[in-house]
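Mind looking over this structure? Questions follow.
Here the complex is missing one protein chain, while the rest keep their positions.
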Amino acid sequence: MTGKVRVAVVGAAGYAGGELVRLLSGHPSVEIASVHARSRDGVALSEAQPHLAPLGLTLVDGEPGEVDVAFLALPHGASAPLAARLLDAGALVVDIGADFRLRDADAYAAWYGGPHPEPDLLPRAVYGLTEWARDDLREARLVANPGCYPTASLLALTPFARAGLVADDVIVDAKSGISGAGRGAGADYLFTELTESTKAYSLGGHRHRPEIEQGLASAGAAVNVTFVPHLVPQSRGLLATCYLGLSTDLDDAALRDLLVDAYGDEPFVHVSEDPPATKRATGSNHAFVHARRTGPNRAVVLSAIDNLGKGAAGQAIQNMNVALGFDETAGIGAPGIHP
Amino acid sequence: MTGKVRVAVVGAAGYAGGELVRLLSGHPSVEIASVHARSRDGVALSEAQPHLAPLGLTLVDGEPGEVDVAFLALPHGASAPLAARLLDAGALVVDIGADFRLRDADAYAAWYGGPHPEPDLLPRAVYGLTEWARDDLREARLVANPGCYPTASLLALTPFARAGLVADDVIVDAKSGISGAGRGAGADYLFTELTESTKAYSLGGHRHRPEIEQGLASAGAAVNVTFVPHLVPQSRGLLATCYLGLSTDLDDAALRDLLVDAYGDEPFVHVSEDPPATKRATGSNHAFVHARRTGPNRAVVLSAIDNLGKGAAGQAIQNMNVALGFDETAGIGAPGIHP
Amino acid sequence: MTGKVRVAVVGAAGYAGGELVRLLSGHPSVEIASVHARSRDGVALSEAQPHLAPLGLTLVDGEPGEVDVAFLALPHGASAPLAARLLDAGALVVDIGADFRLRDADAYAAWYGGPHPEPDLLPRAVYGLTEWARDDLREARLVANPGCYPTASLLALTPFARAGLVADDVIVDAKSGISGAGRGAGADYLFTELTESTKAYSLGGHRHRPEIEQGLASAGAAVNVTFVPHLVPQSRGLLATCYLGLSTDLDDAALRDLLVDAYGDEPFVHVSEDPPATKRATGSNHAFVHARRTGPNRAVVLSAIDNLGKGAAGQAIQNMNVALGFDETAGIGAPGIHP
Partner (left out) sequence: MTGKVRVAVVGAAGYAGGELVRLLSGHPSVEIASVHARSRDGVALSEAQPHLAPLGLTLVDGEPGEVDVAFLALPHGASAPLAARLLDAGALVVDIGADFRLRDADAYAAWYGGPHPEPDLLPRAVYGLTEWARDDLREARLVANPGCYPTASLLALTPFARAGLVADDVIVDAKSGISGAGRGAGADYLFTELTESTKAYSLGGHRHRPEIEQGLASAGAAVNVTFVPHLVPQSRGLLATCYLGLSTDLDDAALRDLLVDAYGDEPFVHVSEDPPATKRATGSNHAFVHARRTGPNRAVVLSAIDNLGKGAAGQAIQNMNVALGFDETAGIGAPGIHP
């Protein structure tokens, strides 16, 4: 044996789960102990994830055994009870599902359509927007990995909220690649329906809105967010275009300075000199932010990530790295893939 | 001879020009008299536009001769002098370039980097957002065809402006297919650079912003517009997501009613029950609008068009139809192409 | 009433059915009498086909009533019994499904997994590769519309077969857009699975192979065909790359002459000077063919179509036009859409 931590991935047949396995397979301090998927016991992982054939792994139906870390990539409602059992068994649990993102059980009930399965665990969960949560993450045993839209949006907005600059309600117009809809998506997600097309969705209310508002409130800006997500015809990539009313009129240089102050030393958040294309982040844990003045006391802040990277599996591993005291970039330091 | 009007297309080697020729070739009252492109005299149109091979046309370098109608698809600055000569010769001129869109010569100079070539013509130009300009179009000899972004944005916003409901500055977050950049686009527009990617651009100011503001002012709403255009990885299609502060709090039904009142009898503008995908309009002159309340006195209005259809060539022909007293849908009534 | 023929489209909720409705809506001699889809009685067509919203049609569950023409876009096995009833009622039936493509009931049984539902009708069916079947089509009451792959392949190969030049077995390596898989395709056809990917399929035998062999045999070349279809990441478009051993060594000019002799006067089949891109045909009934010598007595012949145009709905209307004595290009003469 190695000295590596033993890791399980639960929900390994989906897109986020597959990305976790891909990244973990190259992590220098990790041994993949087991990969789990419902009703597929004994099936080769390559049947669900042909690109992972080189790893030679086999799926397990059932819960992880003795592991040091468990990543849960499950539908909401399904991870909380399992997390409870894994925590009891001593594992670090990183939930990339939604069960622990909203701190308030009532908010969970209102947005997810039922009572929280394990409300007592909510206070223990650390909301893992890594760059703004390191102190808590170092002590964490249960990490709520942020949603993809909140990750991009809060990376853009948190520096402004912390500086007390957010003077008004915020608009987030977000564009996501289709993989955000998951592998179980239906006939509306056929290639033929989506190629060469862009549309907005969830105008009646998307579960990531209260998560963004919670994050802004934590950073000192208790404002409403108008959140309109869109699907764009690409597999990966997410761009949040955030419209801000500011308490001070900042020019382009001042906006940039604010972002550089916040992220200049960060390994994964880069202040770009031009509006970042989502492709810059594809396949990676990197994020690119950029801000411009659009009028008196107004600014637009852009944030580009890979929804499966920094928006899901990448950040989950980043959070594990912090929680276990590893080099924060271990296994996820690679730049994006282009073209 | 037929009784058909004789039509010239100038700039037939580009994307908008090619779309004009495609649509005009099926117009029951049109004879394509000549198709023009610089430095390509005598070259088969199919060399520049292989999909138009079935038409058997040949390009001409030089100005149109005796024609009833001339469509100009030229870079800004190039169409105005030609328009002057064609008007003198008695032709109806539909300029799908930018020379006559801004009514104010100073605004033109500020946004297009030089004095207007034919300022005396500006008062004669009718801004051809057809649905809101029919009376003027019936008398028009010079039509300024709106830009693609203004077309989508103003279809969404004009009903609110006319009703005196626009209480605040407006945000337009727009997403366009790549054909909006034209055929002369450079290395940043290679397939490899743009596939699987979304980005914002022209944050420092896009020429379509003053055009949208001019259109809103004409409709009674003298407000500022924050305009952020994006490129999405598709060839055609444009979605304008418009964020509005309203003077009255309207619920979803009232928002819908307002749009239905404005467009219920229109052949080309459809109030859709769900957020419209741009693909719904591909290849057509149809537009789809939809509105939702996003908070107290706030709404989002969506508008989807084909940037080369209602956003360029389709609307140009619609404007010709009105100006010449043809059936407004002649040659452009076909629905979009799916999938 | 008009003087127009009354037409029904059965299977109007699918891709080929939707394309039929789109094209028929612009046909000068057609009135769309009814559009049919199972279990959707009374539902707006726009619910299944949002791009057809401008037509304002409503779906019917049930068989067409008194109509002059019925287009059947149904799964194999479903159209034959309906065709029988419609023929009895006096309609012209154009089946764009597979039930009447193979002339031999045993071959049908072998390839389609069961006995033919209406074997007595087989001798009455005219195989509608229009350019090579006009004489029969003029008398036809039942048209078997060719499959998409056979259409492209046989347009490429028939001139060689008729000239007695096919000296050897033929290889057809075909590439199709995803719409060929239909709207009912499952999870393997999600955008995320197919974008940025190409693959072969049906290596064990595809039903279009015997259809291509039947067509070649009719044209005088009783050879075997190796047929390997591929999916390429685009919605529409089909390219057949055909590898031929010839009984005579023909140079490029002679190959081109052979194609020009066959198709020089055709309105829909164009001999192109360069390898045709499938996009040239998108949205249209046009086909583009091109041939090159690849070695002694060897040639490659390329054929590009829109699988939903000349490969399905377009050719179906072309066949109706011939059968009813209309102008062959009526309603389908438009060139392709680019870009």
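Think of it as A, B and C in the order they're written, each chain with its own count starting at 1.
In this section, a residue touches a chain if its C-beta (ideal position, glycine included) is under 8 Å from a C-beta of that chain, and two chains touch if they have at least 3 such contacts.
Quantities reported herein were computed from a predicted structural model and do not represent experimental measurements.
Q: Please identify which residue in C:A181, C:A221 or C:V300 touches the non-displayed chain.
A: Checking the options C:A181, C:A221 or C:V300, the one contacting the hidden chain is C:V300.
Q: Kindly state which of the options C:L239, C:V271 or C:V289 is in contact with the chain not pictured.
A: Of all options in C:L239, C:V271 or C:V289, contact with the hidden chain holds for C:L239.
Q: If I consider the whole complex, including the chain that's not displayed, which of C:A200, C:A217 or C:V260 touches that chain?
A: Within the whole complex, the residue contacting the unshown chain is C:A200.
Q: Just the residue numbers, please: which parts of chain B touch the chain that's not shown?
A: 15, 178-179, 181, 183-185, 187, 189-196, 233-235
Q: Could you list which residues of chain A touch the chain missing from the display?
A: 15, 18, 22, 25-26, 49-55, 179, 195-196, 235-236, 267-268, 270, 272, 276-277, 279-284, 286, 288, 333-339
Q: I need the residue numbers on chain C that touch the omitted chain, in ascending order.
A: 169, 171, 173, 175, 177, 192-193, 195-201, 203-204, 224, 226, 228, 230, 232-237, 239, 241, 243, 275-279, 282, 292, 294-295, 298, 300, 302, 304, 339
One rule holds in what follows: only the chains that are shown with their structure count from here on.
Q: I'd like to verify one number: the distance from the centre of chain A to the centre of chain B, where each centre is the average of its C-alpha atoms, in whole angstrom.
A: 39
Q: Report the inter-chain centroid distance for chain A and chain C in whole angstrom, where each centroid is the mean of the CA atoms.
A: 46
Q: Report the inter-centroid distance (CA atoms only) between chain B and chain C in whole Å.
A: Chain B and chain C have C-alpha centres separated by 35 Å.
Q: Specify, in ascending order, the residues of chain B that touch 2 or more different other chains.
A: Where chain B meets two or more other chains at a single residue, that happens at 195-196, 235-236, 276-277, 279, 282, 339.
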